[in-house]
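Quick one: structure below, then a few questions.
Omission of a single protein chain aside, the complex is shown with its protein chains in their original locations.
== subunit A ==
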Amino acid sequence: MFTDKQRGIRVSQEELLCKNACGYYGNPVWQGFCSKCWRERSRPAGAPRQDTRPSNDGTPLTFSKFEEKKNSEKGRRINTMRRLFLGSPSPQKHPSENLTAMLKAYQNLEPGDFPGFLKLLRSPLSQRLQSRCTAFLNTMEAYHSFSAHRLLPFVTGSAVQISSPLLIMTRLHKWVFCHDSCDDEQKDLALQRRIRSFNWVTPEMLNVPFPDKKTGVIGEPFLPAITAIIEMDAKRAPQDKLACVSKCSQHVFEALSASNSEPANADDFLSALIYVVLKANPPRLHSNMQYVIRFGLPHSLMAGESGYYFTNLSCAVAFIEKMDGPDLNLSQEEFECYMKRQHAPGVRRGRSQVASATQHLLEELKGRQEKLDQGMDVLNVELHKWVQAVNSQLDEATMRFALVQKEITAQSELPQDSPSLPQNVSLQAGDKDQLGLTDQDADTKDC
């Protein structure tokens, strides 16, 4: 090791030049020597930390050179760290300290810095570290199998099995969720766009048994379910994500039970779930589902009820990805029409339908009212006429009565009154008949 050449972290003007004073610039990764002097020095020493790349001071800066530089910086940092922690060039003296330093060096590695890792791995210290790790793992494994299968098969075993993946996955989430190596992100966006383009889908199109307005449900009955599925993205461990799916499903069933007294069957459930997914448009849905598929334990998590709900969610997403006109009880033309005018034409059409229907109804009502008004006018006039008629008839009758009375008095004054009496009676009877007739007329007009 060449740590004795240079202690501390400082970069001065002299240090930039080669330590051998050959005139070239030195490089910290080569302990301050230029590449040529470094190779000459390092070869007899047989140090493992030797760059296999030929020196190429004159060649232009290429990408490989850039990478090399990056790695060399890394190497310098590690050296510095080692110098700081080791202090002495003899690794045999304080093995535990050396190992700690080595561990620190590993921890300082940037994620994804594979060459740096490989370099570190080649050092003899790493080998010792590795053997220790292996021993530790073996012990853990032995302990685990011992406790899980013999000592405390019911308490510790299950607790370890349940909680340790939870802990591990919560910690690992940042690195393994939606990893760069797969195109989950694009798929997320594609799915999100597709769901957004279906904003016009109504529960009726999906045959979701939607509770009637009459039953008094205010607002969206599936709102708790929508909230639950959106929450899935915020959880870290696959278990927690699955729990969100289950919670969402339970809310769906509750909402369905409000509209139907019978237990919900799979058809209702799946339709409602599709509706919920469309309404919620959960963030990073594809990634979240892939994450659960990749890291959820297949036998304990995916087999039970939560597995069923997750399968249904997969079905819902598969359905949405392939959804077309006939699936929504629409013709292909209607479907394309909806897809082109993406800004809620369904709602607009629904509203305009309602509006036109209401207008129709109003017009009809208006017509009926006009008719009623006309009828009332006619009735008024007729009533008036009738009253007049009755009055005139009454007048006539009283007139006649007065006349008759006069006649009677006149006749009574006359000595021969007997022949005029029958004539008088017949007249009175005729009056009565006339009155009865007008009464009947008034009755019919009233009706």
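Going forward, a contact is a pair of C-beta atoms (placed from the backbone, for glycine too) under 8 Å apart; a residue touches a chain by one contact, two chains touch by 3 or more; residues count from 1.
The rule we apply is simple: contacts and distances are computed from a predicted model.
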{"item": "Protein that the absent chain corresponds to, by UniProt name, given \"4853_t:CDS:1\", \"COP9 signalosome complex subunit 8\", \"Ras-related protein Rab-21\" or \"ER membrane protein complex subunit 2\"", "value": "\"Ras-related protein Rab-21\""}
{"item": "Among A:Asn108, A:Ser314 or A:Gln411, residue touching the chain not depicted", "value": "A:Ser314"}
{"item": "Listed residues A:Asp113, A:Glu254 or A:Glu407, member touching the removed chain", "value": "A:Glu254"}
{"item": "Of A:Asn265, A:Gln353 or A:Thr409, the one touching the omitted chain in the full complex", "value": "A:Asn265"}
{"item": "In subunit A, positions touching the absent partner", "value": "207, 250, 253-254, 256-257, 261-267, 269-271, 299, 303-305, 308-309, 311, 314-315, 318-319, 322, 326-327"}
